[in-house]
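A protein chain is absent from this complex, but the other protein chains hold their places.
By letter and in written order, the chains are A, B and C; residue numbering begins at 1 in each of them.
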């Protein structure tokens, strides 16, 4: 059955929000207003949005170093996200975490993670909690093709499988870990096959087709919520920017490849679909973009105007009371 | 083609040597003449013997905590092995390693290992060395079903596969890691399937049938030596003793299961075959056993009569010159 | 008072806390039979041999409202899970700005003395002390392990308990009635006036034996067991050294960058205590050697009563 129009528009708006957020974060980073590292999610928006649109507020997600999109899709406040990236006191982590460590436990965001694959064991534990709670909550962990190369990946799939935990392993296969091709680094190059060996159902879907992602996620979420155990889904996609915004690592991927993928922009694809189906007019599209841009602008203003943490704030939050 | 008689007799003698060695080590351990931990290989002899009989002296093996059998099969000197287990200066490691850390680099034994799965990455490196040397040497790493649960297992299979390294992953599936059943701890319970996901050929064979093990190993060794890349072989077998000789961990495996497997003794099986085929007479069998027993007795005498290391010897060998 | 073994006292701590709070979950590669029988397999879980996901799962559980216990067994196995302990458990509270609590207890057994060689014998607590965000306990008696484990389970932070393999059978007084031992409170195991001996884990018992022995030679030793390394009770140690003017730290761990090094630095950095020092402080530690298998060598590398009493006599007579 088709996705209703309101949903399609909502998906469009969220993808656009991520796109605009990332474009701005990138711009500000290059201007030097943002410190540290910023890993851009541009090009992969459909994955986070299509998956999270099927989650409840009390479902949990665990993200990775390329996490902005996951967080926005799960409902994070772009103001507090931007403030965190700016290193401000009003940020989600009071400026202690930055771009790679944003979390919002209040809406089930158990945090981004700077260590490749390290989120998988943690997500597995969160899924165990959900299993014990018995409230049909599920956990989704987002990670890349590179994460499939770490031992923690296999240990997590194995444990989730033998304990039949309510978790979705959402692999964003954007074909590279930094400059290393998944086809080189992953024996056989077939990630779902690797996951299937842990005795769980797997799917592979075009991660740049928001409708396919949404439909697949819907189905998978229903299965997992029903207590049928873990599920592995590969989303084939591509990142448009270099590994991160800093130019310390050159982008060695073929230019033609990058250009080809830009033509498969998930947002443009949905936009054309919405126009063709007359669900939105050019006007409507513009209106949404204006609203989104305003929201991002407001987030930046909020971040810029927020105070920096005091140096001594560094001494708080090492331990919980 | 069948295995020639001399080879069969040689296989029999080596299996018996391991059996007698382990029976004696166990006896001495329970008497208190041996310190530390001793993990008995009794019941699994056919695996080490059938595999190593197909190796060249300059091929390399990496062993694990249950390693005595692997070492004897690769040609280690039982005198120096026993001396090491006794903690004597004349032992393979001068008394520094003990039962779990015996090595003989002179004959390609890169050492036993006390950390589950830790031998796999090391063996992968040894296989890389062989690949670079270009002398058609191969590496065999022995490990258990429990090792398949560690992240290092997957990382090693993946790397060996993408680099097409000359290595045989020899998994001794004795159905348990301490008291935890492989069927419980390994999702799906199918280890070869897991290995196949790393894009390498796999086989599974009755590890208590020395002829099957030998034939399989012969074929696999030929493939790997020919430079066709890694191979994974599962040997289905069983350990007769508890996890280790100390009684600090109870053996929780079903008694009937243990008894049933004892009936599948690899040594008795070959013995009957040799008798039936008239390759050996009862006399001949006895003769071999007498010789083997004498050899073990001599090893024990050597160990007993060897001096303990001086306390200060502890300060040597921390670094190489 | 009733006397029970160190291992039994530890088990009692878990049993009591499990009864008290049904949101506690236990994970280990072994089957902890008593726990399993009383609390069932949902709460008492056997993991595959996958320490990394065991600890990671403990973090995920804790971040989701549970209290997680991960029993790693040998501390050497813990290195397999080091990323989850160091990069994750220790830092996650801080990186997220304190928005969530992570009540996690990780147990590891340490020490030499059983001829288990270098891959099964290590006392690595100082490595973890260098990582802010972890609390570290080092129980040396049956009484202390029960009280400290109970506090650890109730603590809202990652706590690592390092328990010496040889202490398991050690019998000690443990009251019937419930009690806890607070963190950051050192225990003066024996009062004395001439020299302060700070001893860690199993070395507490060695230090007490030496104290008795040198008492015959007229040396009065004060034996202090910090019991928790993070937080560390500087005050009790500092006051004792101010009183005695002499300090010996006995630590089975390898000497370089040991907890002993830290304790000595904390003491000598303090102007008031430094001025009162009558002799240079001394460390009696494990030699910087991987633990050898053969008993004569193993005995040689860990602190012996001879080395301890020699150090005590030396600081008293220099």
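Everything that follows uses one rule, which is that contacts are C-beta pairs under 8 Å (C-beta built on N, C-alpha and C of every residue); 3 or more make two chains touch, one makes a residue touch a chain.
All figures in this text were calculated on a predicted structure; none of them were measured in a lab.
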| item | value |
| --- | --- |
| Interface partners of the hidden chain - shown chains only, full complex considered | A, B, C |
| Options A:60, A:88 or A:137, residue touching the unrepresented chain | A:88 |
| From B:47, B:115 or B:296, residue that would touch the chain that is not displayed | B:115 |
| Hidden-chain contact residue, picked from the options B:155, B:234 or B:271 | B:155 |
| Residue in contact with the excluded chain [from C:31, C:104 or C:117] | C:117 |
| Sites on chain A contacted by the missing partner chain, in the whole complex | 35-37, 87-88, 93, 95-98, 100-101, 113-117, 146-147, 149-152, 177-180, 184-186, 249, 252, 308-315, 318 |
| Positions on chain B where the hidden chain makes contact | 60, 62, 91-97, 101, 103-106, 110-111, 113-115, 118, 120-130, 132-133, 139, 151-152, 155-156, 158-159, 162-163, 316-321 |
| Touching residues on chain C - with respect to the absent chain | 76, 79-80, 82-83, 85-87, 90-91, 94-95, 117-119, 124, 126-127, 129-133, 230, 253-254, 256-262, 264-265, 268-271, 274, 279-283, 288-290, 292, 318 |
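Here is the rule we go by: only the chains that are shown with their structure count from here on.
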| item | value |
| --- | --- |
| Chain whose Cα centroid lies nearest the overall Cα centroid | C |
| Most remote chain, CA-based centroid, reference being chain B | A |
| Chain B and chain C: spacing of chain centres that average the CA atoms, whole Å | 37 |
| Mean-CA-position distance for chain C and chain A (Å) | 41 |
| Whole-Å gap separating chain A and chain B, where each centre is the average of the chain's CA atoms | 46 |
| Junction residues of chain C, two or more chains touched | 47-48, 50, 52 |
| Touching two or more other chains - residue numbers and ranges from chain A | 151-152, 155, 158, 162 |
